[in-house]
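Heads up: the structure comes next, in structure tokens.
Missing here: one protein chain of the complex. Every other protein chain is in place.
== chain A ==
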Amino acid sequence: MEGGFGSDFGGSGSGKLDPGLIMEQVKVQIAVANAQELLQRMTDKCFRKCIGKPGGSLDNSEQKCIAMCMDRYMDAWNTVSRAYNSRLQRERANM
């Protein structure tokens, strides 16, 4: 198996693998995939909210809207994340 960024999986040469180093690789790859997902969805939503009839280039109001949209998307993400977490905890408490 090869690491995602050209690095190895923590083999020390003796053939023994290190779970800690493996997990670091796994976490990085998951984080990268999540960031890609986030950016793709944010771009989609903010395009829909901010761009009316596409003109020659992004005018000032459109650029401002996109900048605010990105921040609001992250705020909304955090709100949704908290709400979901609370709900999960409530469900667990009821089990």
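Just so it is clear, a residue touches a chain if its C-beta (ideal position, glycine included) is under 8 Å from a C-beta of that chain, and two chains touch if they have at least 3 such contacts; residues count from 1.
The working rule: contacts and distances are computed from a predicted model.
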Among "Cell division control protein 45 homolog", "Sodium/hydrogen exchanger", "Mitochondrial import inner membrane translocase subunit" or "Protein YIPF", UniProt-listed name of the chain not shown: "Mitochondrial import inner membrane translocase subunit"
Hidden partner interface residues of chain A, rising order: 1-3, 6, 8-9, 11, 15-19, 22-23, 26-27, 30, 34, 37-38, 41, 45-46, 49-50, 65, 68-69, 71-73, 75-77, 79-85, 87
